[in-house]
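Every protein chain of the complex appears in place save one, which is left out.
First chain written, first letter: the chains are A, B and C, and each begins at residue 1.
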Amino acid sequence: MIKVNGINKRYLKKDGRGNRVEINALKDVDYDLSAEGIYAIVGESGSGKSTLAKVLTGVEVCDSGDLFWNDTRMVSASFFNDKEIRRNVHLVLQNSKDALNPKMSIYDCIAEPIRNLCKLDKSTEYQRVESLIKMVELDEKVLIKRAHELSGGELKRVNIARAIATNPQLIVFDEATSGLDVIVKKKILDLLKRIQEKNACRMLFITHDIEVALYMSKDIAVMQKGKIVERVQNVSCLSDFRVAYSKLLIDAMPVFGMSVTQVESATYKSVG
Amino acid sequence: MEVNRVDKKIMEVKQLSVKMKDERFLIKNLNFNLYKGGVTAIIGLSGCGKSLTCKSILGLLDKNCFVSKGEIIYKQKNLMAISNKEMSKIRGNDIGIIMQNPMTAFDPLTKIGRQMSETLMAHNKKMNKKQAIRVSIEMIRKMKVENPEAVVNSYPFSLSGGMLQRIMIALTILLEPELIIADEITTAIDASSRKMVLNELHKMKRNGISLLYITHSFDEVVHIADYVLVMKEGVIVERGDVDDVMTRPKHVYTKALIDSKLIGQDF
Amino acid sequence: MIGKIKSFEAYMGGIIAVMAVLVMLFGPAVSPNDPMEIHFASEALGPSHEFPLGVDNLGRCELSRILHGARYTIGVAVIALTITIFIAVLYGFVSGYFGGGVDLLMTGLCDIAMAFPPLVIIFSLIGIFDVCLGTLLFSVVIASWPWNAKIIRSQVLIQKNRDYIMAARICGTSHLKIITKHIFPNVLNTIIVMYFTGVSGMILMISGFSYLGIGFDHDLPEWGVMLCEAKAYIYTRPELLLIPGACIFLTSIAFNLIGESLRDGSK
Partner (left out) sequence: MKKYLFGKVVILSAVLIIVTVISFILTNISSVDPAEAYVIAHSQIPTEEQIQEVRVEMGLNLPIHQQYFNWLRKAINLDFGTSLRTGNEIVDDIKITLMPTFILVLISMILIIIATISLGMLCAQYPNSIFDHLVRVFNILGMSVPTFWFGYLLLYVFAVKFRFIPVISRGEIESAFLPALTLSVPLIAFNVRLLRSNLLDNVNEDYVLYARARGLAEWRIMTKHVLKNSLAPMITIFAQTFAYLMAGTAIIESVFSWPGMGAYIIKSITARDFPVITVYVLIVAIVFVCSNLLADLINIWMNPKVLNCSGGQNDW
């Protein structure tokens, strides 16, 4: 459905001495999403994963390379402003509180993409928002509140509701669960799995947390320094990852790095 | 093993309660002991009062909350009752802390080397600036930070979170404390640095330093701790040896925490 | 207690400001005498039944002049401020929102304009144009817009770089809608605070110039002009200096108090 070929993205950043340094956020990256399902890209900070997410959703324009939407080549700049594509591609930002206008009610926030991209009358719009809020398992009371009155988990759900408002074919999540407590995190991830099944859309998780990637997806790409170093399309076990860097990331997870005696004593049930 | 620990108790926290200015309880009747060379973990979600506990041990509570009851016994002294001056001698020297967010923990306008040397000199009057810088460089090198000579001459903003975290650990070790408090030290850094940081903690443990390890993830508890306290809304709901708690959790909350694990051992 | 003091300050400011506005609107209607009429006969300079605050050096009713003067002093300040802030908001939004080369050019222009002290600007302008109220207004606006524009621009930039703007763009919101529906409501608070604190600054600046004899006619009952007229009589009639100055002072305090309370409230 969406495909990028050999895209490059550079930007200028100032270093400690005030000199401008060119940073290669993306170097010759190929990536594609075709079938419905959940995809994941893992990388540490500075690996260019967020930039890739932004290029895929059109928020940022890449310097060179091709972008295909349903096999038609798109001009990067117009990609973002195309209403059809805006309706079908959504990016959920990392900071869910900051992603909501503090002066707007939650209802207005969720209704925003509907108003801009689908022409609905007031009452259908209201019904749509109501059904969305039910879908993300929130109470209707939150609709009249402002962002600062909600908890972290609720804010995330509001962001998800806004993302699925126009029934997009692709939703990209930039660090979907950062800043959430472990219990809430799992609930949100499970909710997203359910939504994906119901809406039959594509979800792409951009994350630094390899556990999230393994939990959510069978198609995992690993990024390092602006390049995709490895992509495993059908992960069944950890040994599917062969590149040294991927192994390093997996190794850094405490659960797999623990000493033998501790492993023996810790027997918890597998959810993955 | 339990008997052995009781002999070498280094800190006792008794009936510790912390209240907000408006009389709301943040921590209620906290009791626990820390043992020589042992690692005690406090696990709980954000806002459960685990960070507040370390702040009260160091006497660094914000102005809008206060210790309403309880004592913290360390070296036969009640830390709640001693003067601020005495307390600042204990901080760093006897009880070290590694902070959650290394990016904001250093003064942005002072060079790393200066910040390290002033700390060393504050606790060791005999040391001069040159010596302090030299031992700092050595310790930073041991932490596997590249080019330590340049690091001491740079400002915090030009270093990465993982580097600053290791520098903070270096500084903490240099002061040779008996007890180190580690407050969610892995949340703000990258996965590859996390491994290194946790390895350093293991080394400390082997060297007989006691640790109070604050975290929200059971992975890390299993990884490093001997003894675990599960905290919820300012109260300890479950406590025990890590193995016991992990295999036979009694409280619903502990179960929920363990169940929130995304992927298991046998993935 | 602190809250009480702060709200007391706000009330005080509000009451004085409302009084000042009432004087502006109804002052001339309730004034006992014609402010321009010279009463030669009234040799008794001090307060009397006919002249509650006495008469000035030329024998004009002081109270009537004060009551009429509010219109000029506050009115001109408010007009000048409205023009200034209008320009500043327009400039700040364009410069802050569109960024890039436009922003670079516009901030450069702002920096250049800011490098001229207000006094220098007005001195240059009165050299080129005639000395009149228009010149005064013009130069006061020229002197103060870049400062306000910079504040607005930085606020717009802060809001623009926040995630909710990007989220709105992702939701397909147009630039115009983003500026009016998203950024403007979030910058409005700054603009309101700027307005209230700005009134006092404007009053001071304009009265300072009219004290120098720049701007208003010499016999107009404007408070700054009255001060200018009275300065020669500091030994014999200090109250002629005291009264209009106190009026300026009080009005200025009132608007500053409101501005400060709004600023504290918005934090």
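For this structure, a couple of remarks:
The rule is simple: a residue touches a chain if its C-beta (ideal position, glycine included) is under 8 Å from a C-beta of that chain, and two chains touch if they have at least 3 such contacts.
Computed from a predicted structure; not experimentally measured.
Only one of C:Ala20, C:Ile248 or C:Leu262 touches the absent chain when the whole complex is considered: C:Ile248. Check B:Lys75, B:Lys89 or B:Lys250 against the missing chain and you find that the one touching it is B:Lys89.
Interface note: of B:Ile27, B:Leu171, B:Ala191 or B:Val245, the residue touching the hidden chain in the full complex is B:Leu171. The chain not displayed touches subunit B at residues 58, 60, 84, 88-93, 96-97, 99, 101, 104-110, 118-119, 122-123, 155, 157-158, 168, 171-172, 175. Counting over the whole complex, subunit C has residues 2, 5, 9, 96, 99-100, 103, 108, 111-112, 115-120, 123-124, 126-128, 130, 157, 160-161, 165-166, 169, 200, 204, 207-208, 211-214, 224, 227, 231, 234-235, 238, 241-242, 245, 248-249, 252-253, 256-257, 260 touching the chain that is not drawn.
As a working rule, only the chains that are shown with their structure count from here on.
Note: the chain lying farthest from subunit C is B, by mean C-alpha position. Work out the mean CA point of subunit A and of subunit B, and you get 33 Å between them. One finds 50 Å separating the Cα centroids of subunit A and subunit C. Of all residues in subunit A, none touches 2 or more other chains. Residues of subunit A that touch subunit C in their complex: 57, 59, 80, 83, 86-87, 90-91, 93-95, 98-104, 112-113, 116-117, 159, 162. Of all the residues in subunit B, the ones that touch subunit A in their complex are 45-46, 154-155, 157-158, 161, 190-192, 194-195, 198, 216-217, 219-220, 222-223, 242-243, 246-247, 256-267.
Across the complex, subunit A meets subunit B through its residues 15-16, 44-45, 181-183, 185-186, 189, 208, 210-212, 214-215, 237-238, 248-249, 251-258, 262-263, 265-272.
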